[in-house]
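As you look at this complex, bear in mind that one protein chain is not there, while each of the others sits in place.
Letters are used for the chains, namely A, B, C and D, taken in the order the chains are written, and counting of residues starts over at 1 for each.
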Amino acid sequence: MLRKFAAPKIFYPLAGKLMPWFFWTFAVLGAVGLYWGLMLAPVDAVQGQAYRIMYVHVPSAWMSMMIYTSMAVSAAAVLVWRTKVAEYWLLCSPGLGASFTFITLVTGSLWGKPMWGTYWVWDARLTSELVLLFIYFAILAMKGAIPDRRKAARVMAMITVVGFVNIPIIKFSVDWWTTLHQGDSIFRKGGPSIAPSMLVPLFMMALSFSSYYFWLVLKHIRTLIERSAA
Amino acid sequence: MTENGFTLRRYFFFCLRLLFRQRRDVALPLFFFLLVSSLFPLAFANHAVPLLAPAALWITLLLSVLLSLDNLFREDVEDGFMEQLMTARQPLGLLVAVKMLAHWIAYILPIFICLPLTGLWYAMPSDTLFVLALSLLLGTPTLLALGGLAAALAAGLKQGGTLLILVTLPLATPVLLFGLTMVDMSQNGLSYAAARDFLAAMAVVSVGVGPLVTAAALRIGMD
Amino acid sequence: MTENGFTLRRYFFFCLRLLFRQRRDVALPLFFFLLVSSLFPLAFANHAVPLLAPAALWITLLLSVLLSLDNLFREDVEDGFMEQLMTARQPLGLLVAVKMLAHWIAYILPIFICLPLTGLWYAMPSDTLFVLALSLLLGTPTLLALGGLAAALAAGLKQGGTLLILVTLPLATPVLLFGLTMVDMSQNGLSYAAARDFLAAMAVVSVGVGPLVTAAALRIGMD
Amino acid sequence: MTSRYLLKVENLGHSYGAAQIFTRVSFSLAAGEVLQVTGRNGSGKTTLLRLLAGTKPRESGHVTWDEDATRAVLGHKNGIKAELSAIENLSLYAPDRRSCMEALELLGLERAHHKKPCYMLSAGQQRKTALARVMLAKANVWLLDEPFTALDARAHETVTELLARHAKNGGAAVVATHDRLDLDAFTLREMVMS
Partner (left out) sequence: MTSRYLLKVENLGHSYGAAQIFTRVSFSLAAGEVLQVTGRNGSGKTTLLRLLAGTKPRESGHVTWDEDATRAVLGHKNGIKAELSAIENLSLYAPDRRSCMEALELLGLERAHHKKPCYMLSAGQQRKTALARVMLAKANVWLLDEPFTALDARAHETVTELLARHAKNGGAAVVATHDRLDLDAFTLREMVMS
């Protein structure tokens, strides 16, 4: 069933149908979420206005990990079944993943200055996120080093799978080590510890970011399919 | 089928002989380890050397392992020996495993033998040294597996040692982190079992899966 | 004599093109630098990172330069191109100098461009960073010359990169020490002119004599 | 022998990117046969041999090996270790020194050269070491890519004789070469790549 959808012939029109949905989700939720988050949401009792960076920081942090996870899944498909679409997915994703990781690092640093008094500390979460950026770079370097696309995809798949250990480390770093970075406040046992009026725009932003990612990836994959058909 | 091709045992000794011949002395990664680990106390002067010892030694080991792996497969690809390995009766994964074992014996083992000496330099208490040695020992299989994979990719792709390091270092960081956590825990009198088990689990996976993945990478590179 | 053989200018661009082609991106030593220099603070956790910054960066630069030199000449020897260089109209020493210059531009320059970023990580005050950068800059010609010489010896003797590091590291230690002295002096508000002048003098000698010695080493190796 | 052929190739094709090197190469090789593959530079001889050896993944077509078939491969590159001596190199394929030395001497590499590291050997002497390896592997199908490279006239003859003897003993070979193989008509078959 899944493998049927993974055939380029079926995937191509399907992607074409989905793309406008993703685009409009991205645009509308992004605009609303941003306005809500930056203008309407209440000022934080402890952090003041600075906390608003959260509306970019947290969704891009999630994206950086979500994109990697999606790559790891496609990597498995590439290595086990040699699925064409999974190869394309793998080829198109790391650039975007690296960008979101970069944004996370930059917004986190900017947020760190008022909160912790420094742009950067070497604690486990920050470092593992930086390592994620380097892993993305390594994957991109392999892509650049191999002119042949299919070969490149298989090599990238291997590195992606091996590098996946880093994802749980990012996620659980706040529990495993004592860190300056705060612990999970949303996806945790006993429900989120953030006020709903702050939470809703956050989720909107997250949805908007992921729609943006899907929209771009589908677009790139379609051009790749077109190019290989030509 | 008739008896032909080379056996694993013969290939193992072939690798060892080559390693010992090629470098004249296999002591070079060891020297690198000793040299670089002596650079740290030198460079850091009086700033709390014993405190830094585990970290400095871990980084040095990491770099020594990666350096020693630089041309693990490149030479084989360049002189055409890789074709012999690929057409051998034995599966390529096994041959790779044998080669890595020989590599470990020739390059990594001497480092462990000299570790007490380094501990002395850094004035490390012997129980810290023990935990450090254990963490390094548990770390090396994973480092070797990661480096081997990267070396296989680099060899097939005609890329130099720097690519190897670029690919391996980020992947190796978790190993480093857990290794240091182990030492840290024990220094603070806490149980380091969790980190140790994690490293051990990674080592087991590396030994089991590493050679297979590396073999696959080699085949892709030869494509 | 008729116009033949290649000119220095053409060889310079040939080298650059090769460097950029070979590695796809020349950013690799840079990445190595960034990666390793981020390993240190990570490994040392909260133990006085800014205090260690100059030493850590110096060691990392040292290793990046040496690594980038790993196969400076080995490939030329292996693919037979060295014979072309040795029979060229231009003296081998000049060709070596040109090659090292290209190498410096492709591999070392990017590191300096990214140095401010690293300074940020280590939370270094900008005047320390400036002195550090100056000390590194004055150190690189000497490191390159030493590494080049070792690479030439290693290429002829069919020895790998570890020999290179083994030979170069002890020789490079004085450079490291003077570089660190410079930073130390300035941090303590003293004049660092003496150390700076010493490094500069070494750099001048290296640029002048290095390529000649390296060329001689290459000829011996080809024997 | 359990079947009529040791190796059967059907509709084999290969392309590098968009460039199709060859399509629909078919032949079968029985015991006692030597297939000479000729063709201009770049016609795909090496590619074909590597596909047969399995060192390059097959894209289209079928290659069927008889279950008794064992391969010995010689490529453009010798595949010997420069730091080891000829004898040490061969010891991987046949552990007893005597047979190694016999193979080397048969090919014309004098005893004085058996023990020095191979990087001290001349080009032809290195090629001879690699050929000795093929002989020692005791495989029944030889895949040889330009075996005569760097060989002098006498060694050239020796290799031809070895091929003839190999075929007579029930072996088979695929040989890519620009020289004409001097074998009798029963043994020799030819294929021109284009």
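Definition applied: a residue touches a chain if its C-beta (ideal position, glycine included) is under 8 Å from a C-beta of that chain, and two chains touch if they have at least 3 such contacts.
All values reported here derive from a predicted model rather than from experimental measurement.
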From D:V25, D:L121 or D:L188, residue that would touch the chain that is not displayed: D:L121
Hidden partner chain, touching residue among D:H14, D:K56 or D:H113: D:H113
Candidates C:D79, C:D127 or C:D197 - the one touching the absent chain: C:D79
Those residues of subunit D which, in the complete complex, touch the missing chain: 16, 19, 39-42, 46, 76, 108, 110, 112-113, 120-125, 128, 146, 149-156, 178
Residue ranges of subunit C at the interface with the undisplayed chain: 1-6, 10-11, 14, 17-18, 21-22, 78-84, 86-87, 89, 219, 222-223
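Following the convention adopted for this analysis, only the chains that are shown with their structure count from here on.
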Distance from the mean Cα position of subunit D to that of subunit B, given in whole angstrom: 37
Touching two or more other chains - residue numbers and ranges from subunit D: 82-83
Interface hub residues of subunit B, defined as touching at least two other chains: 22, 78, 159, 163, 166, 169-170, 173, 177, 223
